[in-house]
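The complex appears here minus one protein chain, its other protein chains still in place.
Presenting subunit A:
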Amino acid sequence: MSRFVRLGETDRPPITLHVDGAPVAALEGDTLMVALLSAGGTLRQSEFGPEQRAGFCLMGACQDCWVWTESGDRLRACSTLAASGQRIVTSQPGASWPNHV
């Protein structure tokens, strides 16, 4: 289920990006955060606890909303625009964090 709810501005051109290999439908002008959380409930797994995360401040201050490109570049989902053809992953490529559950 989606976390965010669109309340307007829905008359924008649709775009499709890929998140963890699966297509995600979004709208031109969406941030990555809005694209991902309008399609699903969370952005990433916390490295330090058992819980999933979905961002916090939305203004580039908390860094809770990091996602990655498939090639390993880190993106702040709240301040990066979504675009057609993007291939996003929600865990850091090549990293392995054993969580203390």
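We adopt the following convention: contacts are C-beta pairs under 8 Å (C-beta built on N, C-alpha and C of every residue); 3 or more make two chains touch, one makes a residue touch a chain; residues count from 1.
One rule holds in what follows: contacts and distances are computed from a predicted model.
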item: Protein name, per the UniProt record, of whichever chain is missing from view ("FAD-dependent oxidoreductase", "YdbS-like PH domain-containing protein", "histidine kinase" or "FMN reductase"); value: "FAD-dependent oxidoreductase"
item: Of A:Val34, A:Val67 or A:Ile88, the residue in touch with the unshown chain; value: A:Val34
item: Contacts of subunit A with the absent chain, listed as residue ranges; value: 3-12, 28-31, 34, 37-38, 41-43, 46, 48-64, 66, 73-74, 78-79, 81
